[in-house]
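Below: one structure, written as structure tokens.
Note that one protein chain of the assembly has been removed; the remaining protein chains are unaltered in position.
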Amino acid sequence: MRRSLVVAILVGVAMVSLSGSAAAADLIIDVSGPEEAVAGEELEIIATVRDAVSGGPVEGVPLVFSSNAFFGGVTGEIRLGAVVSNNLGVATYTTAFTVRGIHQVRVEIEDDPETERAAVTIGVDIGSQIVGAEAGISIPGLGSWFITAVIAAVWVIMIVAALWLVRVSRSGRDDARADEEEGPPRGRRRRAFNLAPIVVGVMTVLALGLVAVLMRSPDTHHNFDPEGYDRSPVAYLDAAYVYPGLGLADIGSLTGEAVGDGRTLFLKLGCAGCHGLNAQGGASAGSPAFATRQWLGTVARTGLPGGMPAYSEADLSDAELDAIHAFLLDARDVLADESDRDDADAAATTTTEAEAASTTTMASGGEQAAPSFAEVQEILQADCSACHGAFGGWSAADYDSVVESGDNGPAVIPGDADNSLLAQKLLGTQSSGSVMPPGGSLADSDIQVIIDWIEAGATP
Amino acid sequence: MLALMPLAAARASMTRHNRREFKTWLFADGVRSVDRRTALRLFGVAAVFGGVTQVVPRTLRTALAQTPTAQTNELPLRARTRQWTMIIDLRSCDGCQSIGLPPQCTTACIEGHFTPDPMQWIEVFEHELPGDGTRFIPTPCQQCQNPPCVNVCPVAATFSTPEGPVLIDQDRCIGCRICMAACPYDRRFFNWGDPPVPPEALLADYDLELQVPARKGTVMKCDFCPDMVRSGTLPYCIQGCPHSAIYYGDLEEDYATNGRELVSISRFLANNDGFRLKEELGTQPRVFYIPGHGEEVGRDPTNTGFLPIRWPWTRLAEGSARWDR
Partner (left out) sequence: MSTWREELEEATLEPARTTTRNYYLVIGVLLAVIAWALYAYFVQLRDGLVVTGMSDRISWGLYITMFVFFIGISHAGTLISAILRVANATWRTPVTRMAEFITAVALMTGALFVIVDLGRPDRFLHVLIYGRWQSPIVWDVTAVTIYLTASLLYLYLPMIPDLAFFRDRLKGQVAGWKSSLYRILAINWKGTDGQKQQLHSSISIMMILIIPIAVSVHTVVSWIFAMTLREAWNSAIFGFFFVAGAIFSGIASLIIMMALLRRVYRLENFLTLQHFRYLGFLMAAMAGVMLYANISEYVTAGFKFEEGSEFIFRQLFVAEFAPYFWFYLIGGLIFPIVLMSIRRMRSIGGIVTAAVFVAVAMWVERYFIVVTGLRAPLLPYEPANYAPTWVEWSITAGGFAFFALLVTLFVKIFPIMAVYEIVEEREGQETSHRAYEAEIASSGSLTQ
């Protein structure tokens, strides 16, 4: 008995391990789909899994379908869904594409990076509106005619009542005239001022006015009717629009003087909305004042994902960019003065460590005590977060992202400044990419603060 | 007068005798016998009146209808309009506690639009969770598809656009504030006095998609930044959020982005149990929420409170009024 039990256990373990390794055996994925489709049209993407060795179908394999996408300046891969292959090794994924263009659908096995991915390309054409939201209730036949009819009926009855007044006054005048023996009727009539027709007239005017008001009213309860009551430009898919900006200055007032013109353009083109009225930066974007002319040109022409618009040559010429840069240079000095004042002002909202950091930043680096992260963050917020905030890659937002984030592994190795990518980039000794900030414009004292901080252990 | 013409004609065509009978029959002195001609005339009057009230309003309406005041875009062949939407991932929202600043979405919006003090077009509210703790819910205008504010406005100053956002025309608003009473999310704000805005803002060309500068005596609110998103720039609040918790997207295209990553809206919401605020009211808002309490950015739900918002304009705008909400 005991022996058979041991054998059973051993066989079971062997089976389990063998089946596990069977899953790790080479598999090949084939995927097919329609070559062309229309946006919104449901289509099927069929993936087949077969064993590389035997060529037979494999059941129970979880397949993940994903696709590329681009929106709002951000590219990415969307995970569409997961389907488990059936006994024929087939996994069918039904979906509809909503965007025109070439879509590549990739299929891979879940949690299995070794098996090669398969892909199929589907061309999607424009199609018609998919999401057509309705709002409110639309009762057929019920329109302004109904309320107009009711109001008109009430007024008609009132005017009829007022018309009796005319009869009263007229009959009174007839009787009076019948009593008179002398005097020209015409003279008499001119003196007698008859109020009743005026009452009727006023009421009629009021009635018509109200009815006109009711009948002119728009149907704004119908929300998606551009022809009916459209007062705004409409955003269509596949159309390109230029960012209009806030228009805070009159473009016609360009004088030829660089700094002033630069400021006018900075306000007119909408830069001030994110970068502040004096290019001091804000919550949406940091200060661009310390950018070089080259960097300014690059960013302005290509934009940055997540917010910074791209301005073409037609919308923003190179000469205008020169003027803006002159304004930014001027703003640099203003900012340096103001940061002293602001440090005192901001005492209420920043942490006490930041307060202490602000005074130590003014002194040059190389103190006895190691710099705190608050001091480092001060520098990073001022000089790096303009680009390294919400736009991807390494982020200067908080301690964790400063140390960990980025496309090239951890940016900070505590205690080792020479091998920390952050320090390397500041010093120009990095292994990938270019020196940061572009042009190497970070002050030496600031770089020293950061290096000291890393060397001291990069404490939060 | 058109409606009276049949009555006048009927009266004029009657003899004096018929007129008296008509009058006595009509004015409740007991039902007298009425001759057939009078009865027929009465029915004729009623029929003409009924026809007039059907046809005349419609023709007059076409003639009197208000013309659109702005150019309408030429509709390209088989074009599709965007359907803007916002998804706020509450798993990443901690009220900006971790960065030690006031909520940055609100701050970014204020800076971008020169929003008068004390308006917060997107406002962070702290909701209590069952059990212990709270969560933060940044609440912009919900851009409802069945908007109570649009329904009650007497002058059509607030209206829905084909892409979804509800806008306000501050040139037409009369300041009656019935829209503010009607909004169930408290997302509309009134300029009670001369709004404190910086002097530069007064130079802006007012456009109803920018709402800059603010006008005394009118209503304002979040507008989903339609001028920016048309060109691919993301709204201020999305740009300002340090944890990238707010996504902005297009329901028509089914994509949304927070500036860093891209999601498929339908899948994102389905997989993460998306919800909307006050769903039972039937306003059908376009702002979705993913339930959470800031756990993705390391917030403990019992860590309550966030820093108060600051407006830079009060210092810059001399002679302006300031009021409390």
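When the chains are written out, they are named A and B in that same order, and each has its own residue count from 1.
What we mean here is this: contacts are C-beta pairs under 8 Å (C-beta built on N, C-alpha and C of every residue); 3 or more make two chains touch, one makes a residue touch a chain.
Quick caveat: nothing in here was measured; it's all calculated off a predicted structure.
Novice: Touching the left-out chain: which of A:Gln129, A:Asn194 or A:Ser401?
Specialist: A:Asn194
Novice: Could you tell me which of B:Tyr185, B:Tyr248, B:Phe268 or B:Trp311 touches the chain that is not displayed?
Specialist: B:Tyr185
Novice: With the missing chain put back, one of A:Pro34, A:Gly60 or A:Gly209 would touch it. Which one?
Specialist: A:Gly209
Novice: Which of B:Asn151, B:Ser231 or B:Asn303 touches the chain that is not shown?
Specialist: Considering the complete complex, B:Asn151 is the one touching the chain left out.
Novice: Please identify, in ascending order, the residues of chain A that touch the omitted chain?
Specialist: Its contact residues with the unshown chain are 144, 147-148, 151, 154-155, 157-158, 160-162, 164-165, 167-173, 175-176, 192-196, 199, 203, 206, 209-210, 213-214, 216-218, 220-221.
Novice: Tell me, which residues in chain B touch the chain that this view leaves out?
Specialist: 23, 27-28, 66, 119, 125-128, 139, 148, 151-157, 172-178, 180-186, 188-194, 216-219, 281, 283, 321, 323-325
Assume only the chains that are shown with their structure count from here on.
Novice: What is the distance, in whole Å, between the centres of chain A and chain B, each centre taken as the mean of its C-alpha atoms?
Specialist: The separation of the two C-alpha centroids amounts to 19 Å.
Novice: Contact residues on chain B for chain A in the complex?
Specialist: Chain B residues touching chain A: 1, 3-4, 7, 49, 53-54, 57-58, 60-61, 64-66, 68-73, 75-76, 78-84, 98-102, 104-105, 107-108, 111-113, 144-147, 150-151, 153, 156, 159-164, 167, 169, 198, 200-201, 203-205, 207-210, 212, 226-234, 236, 238-244, 248-264, 267, 284, 307, 310.
Novice: Residue numbers of chain A touching chain B in their complex, please.
Specialist: Within the complex, chain A touches chain B at residues 39, 69-81, 98-99, 126-131, 133-136, 144-145, 148-149, 152-153, 156, 159-160, 204, 208, 211-212, 215-218, 220-221, 223-227, 229-239, 241-244, 246-250, 267, 272-274, 276-277, 282-285, 303, 305-309, 349-351, 354, 389-392, 397-398.
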